[in-house]
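With one protein chain withheld, the remaining protein chains of the complex are depicted in position.
Note that the chains are named A and B in the order they appear, and that numbering of residues resets to 1 at the start of each chain.
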Amino acid sequence: MPIVWLFLIVIAISAVGYVLGRSRALHSAGGDSRNLHSLPTFYGANVALKALIPAFGLLIAWLLLQPLYVNSQVSGMIPDTAIKEGSSRSLVMAEVRRTADGLNNAVSQGLLTEIEAANPNADNAEVTRILKEAGQVVTSDITQPVLLAAQKHRVMNTTGYSIMSVVIILAALAGTGISWWQTHAEYRARNVVEQGVRALLLAAASIAVLTTIGIVLSLVFNTWEFFKLYPASDFFFGTTWAPSFSGRGGASDLGIIPLLWGTFYISLVALLVAVPIGLFAAIYLSEYASPRVRSIAKPLLEVLAGIPTIVYGLFALLTVGPLLLDVFGDGGLGWMKAGTAVMTAGLVMGIMLIPFVSSLSDDIINAVPQAMRDGSYGLGATQSETIRQVVLPAALPGIVGAILLAASRAIGETMIVVLGAGAAARLSLNPFEAMTTVTAKIVSQLTGDADFASPEALVAFALGMTLFILTLGLNIFALYIVRKYREQYE
Amino acid sequence: MNDMTRVERAVDSKDIKINAKQVQVYYGDTHAIKDVDVEIEDKTVTAFIGPSGCGKSTFLRCLNRMNDTIDICRVQGDILLDGEDIYDKRVDPVQLRAKVGMVFQKPNPFPKSIYDNVAYGPRIHGLAKNKAELDEIVEKSLRRGAIWDEVKDRLDAPGTGLSGGQQQRLCIARAVATEPEVLLMDEPCSALDPIATAQVEELIDELRSRYSVVIVTHSMQQAARVSQKTAFFHLGNLVEFGETGQIFTNPEDPRTESYITGRIG
Partner (left out) sequence: MTDASMQSPETGRHTVSLTASDARTKKRAAAEKRFRAYGITAIATGLFFLIVLFASILSQGIPAFQRTVVSVDFTLTQQQQEQAEGTLFKTKAYSDLFISELNSELAERGISVDFDAAAIERLLGKVGGTIRTFYAENPDKLGEPIEFDLAASSRVDGYFKGRVSRDTLQDSRFLQLSDLDLVDALKEAGIIKQVFNWPFITGADSGVDNPGGAGIGASVVGSFFMMLVVLCLSLPIGVAASIYLEEFAPQNRFTDLIEVNISNLAAVPSIVFGILGLAVFIQFMHLPQSAPLVGGLVLTLMTLPTIIISTRASLKAVPPSIRDAALGVGASKMQAVFHHVLPLAAPGILTGTIIGLAQALGETAPLLLIGMVGFVARGYPDGFLAGFTEPNSAMPAQIYTWAARADVGFYEKAWGGIIILLMFLLTMNIIAIILRRRFERRW
């Protein structure tokens, strides 16, 4: 039974529960809703919630746990001898899952009957052919253990989902029944429902924590796998980045230093563009500009922040890169070999960060009390003297915070560097050379057909971990500084 | 440099420092100050009193063109400082404010050291040739601000760390450091406790020997204690202006009498 149906059935049960609960409450109050503790709708909602929440909770838990259980059961069926040299259990398990999916597809397309699909003595080559016909990507011929495991996998999943459907419908019915039975005029339905809603609200708020846990776990788990295959010291201190493309094999050099250098260099160029422009724009807009100019220029600058990064990426690749190449390339100064370079990506990223720096700095400059400016003007200082010697020093911590936030943006930016910076990892000082960054390499290692068990793919998680820790540290530090700064003037 | 613009004048104690004639101030459409004529003498403390919103602070801020920083504010009429119109197009408000210093209602030291707070004015106006001269100016100003003894050991400490009364005296010292000729004070004691107020009032009385001081105050007692001349403002009009003793003992206008006896305000 598809999950959508299960979903709808549970909702239908709870809707019926709502009507039943409401009418039972009214009945027990002799038809006069004034004799009830709560409004009649609360009695209905009470029954409906008690049907829905346990059923859906159970559904989610079941969907998460069943694959784990089935996997561990099936995994035990595969003898060590069936795992080829250089392969791993997880790869074989992936094959098993693909085969099981293929069997399902073949059955639903009518290429196989249920009996044929479950036949343990089926001809492997024949099954492989049918699965390919059913549109399933099966890499090689299916071996006997894999087929058996896949069949077992399929049967366990099918029975598991059938049991799940029954259990969940029963849970919904039980919730309805019990809460219906509890319903009477004195029952404090409103309080119970409000408790329930409050719990739901708390659950929604907790998703933020769950997301962070999810990020940390997925990074830590895969990074750990990576360090089992590749020494951590080589990763952190290696100065060459040269993954082998042949798949598995020890020929890869996966040193993070060139990537960090590229990231750092491009971010530096970006900040050199964005900070002076953004800061001066913010100063002009907050201290000099008339309200009219401000009301036009500020939103226009902020348009730059609303443009998706893919647009900037294309802009770097197809407009800025060729433009820079005309000036600095072989036709001009001869410093540049190709359109993709540190300068290209850095310049475009700088443009992207201008509104980020300017609007944050604008807020911070505006938070400097007017009394401070008056004090300076009262002594006969000019506006620029006041800004340079009183306003900016007072706003400095906040501005530093804003720049750090911009830096963390620059480090985490992906699309501009994927399209504009080039793909070669290199340790060089020439800003007109192509370099690459942590984010660009995460993308290139995880897209394509790499299998997730190889160090070449797993390294992306270690890179992600590094990126996460770097940006998180910068953010926490920057937010701390900005908060301290705000408190000073509150 | 430009001898034609040099003004020769005899300096005596009854010299008129600022002469305001028919001053009108508008905030957007609001007519905030109407037809104010006032003469402020040198080496005298002149107090502006009146109920809240009567325009006394607005008028004070006209005297060194602090109102320029407010976009919607317009000033008409003549305000002459030593016979020169301060609203003349050729006048640089920056130079004007160096001559007409200001102390604000709330103490507003810069978030810098005590030394840098006082040295700020002399530095931007280039009053000191070297560090020694600057040190001298800072010390002299802090002494005039009657705060030297309290801070001489911690000139590097931030000005914001001082108590309210000390901060206000620091702000006065800061204003004095630029060698102004007129000192405007906008309710300088309203944020201070009685003891600090007494110290600042004493200081104002000392400053009178060197500067023309204009003080806006809410407190009639304070006006009576520190000023020689008093101007009473009401609803944007200058109702009465004269000797302080005269105003408080024998006011001519019934509105002044109502205010000082506590019936309006």
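In this text, a contact is a pair of C-beta atoms (placed from the backbone, for glycine too) under 8 Å apart; a residue touches a chain by one contact, two chains touch by 3 or more.
Not measured: the values here are computed from a predicted model.
Visitor: Among the chains present in the display, which ones are touched by the chain that isn't there?
Guide: Every shown chain touched by the left-out chain: A, B.
Visitor: Just to verify: which one of A:119, A:143, A:182 or A:414 makes contact with the chain not shown?
Guide: In the full complex, the listed residue that touches the missing chain is A:414.
Visitor: From the list A:13, A:395 or A:442, pick the residue that touches the absent chain.
Guide: For the chain that is not drawn, the touching residue is A:442.
Visitor: Which is it among B:181, B:205 or B:257 that touches the chain not included here?
Guide: With B:181, B:205 or B:257 as choices, the missing chain is touched by B:181.
Visitor: Which of A:47, A:117, A:150 or A:354 sits in contact with the chain that's absent?
Guide: Among A:47, A:117, A:150 or A:354, only A:354 touches the chain that is not shown.
Visitor: Contacts of chain A with the missing chain: which residues?
Guide: On the chain A side, contact with the omitted chain comes from 4, 63-64, 67, 97, 190, 194, 197-198, 200-209, 211-212, 214-215, 218-219, 221-222, 276-281, 283-285, 287-288, 297, 300-301, 303-304, 306-311, 313-315, 317-319, 351, 354-355, 358, 382-385, 387-388, 405, 408-409, 411-415, 418-419, 439, 442-443, 446-448, 452, 460-461, 464, 467-468, 471-472, 475-476, 479.
Visitor: Suppose we count only contacts with the excluded chain; which residues of chain B make the list?
Guide: Within chain B, the residues that touch the unshown chain are 1-3, 5-7, 9, 11, 81-82, 84, 86, 88, 90-92, 94-96, 99, 124-126, 179, 181, 210.
By our rule, only the chains that are shown with their structure count from here on.
Visitor: Show me the residue ranges of chain A that touch chain B in the complex, using the header's touch definition.
Guide: 290-291, 369, 371-382, 385, 389-390, 393-394
Visitor: So in the complex, the part of chain B that touches chain A is made up of which residues?
Guide: 64, 66, 69, 71, 94-99, 101-104, 106, 108-112, 120-121, 124-125, 171, 174-175, 178, 184
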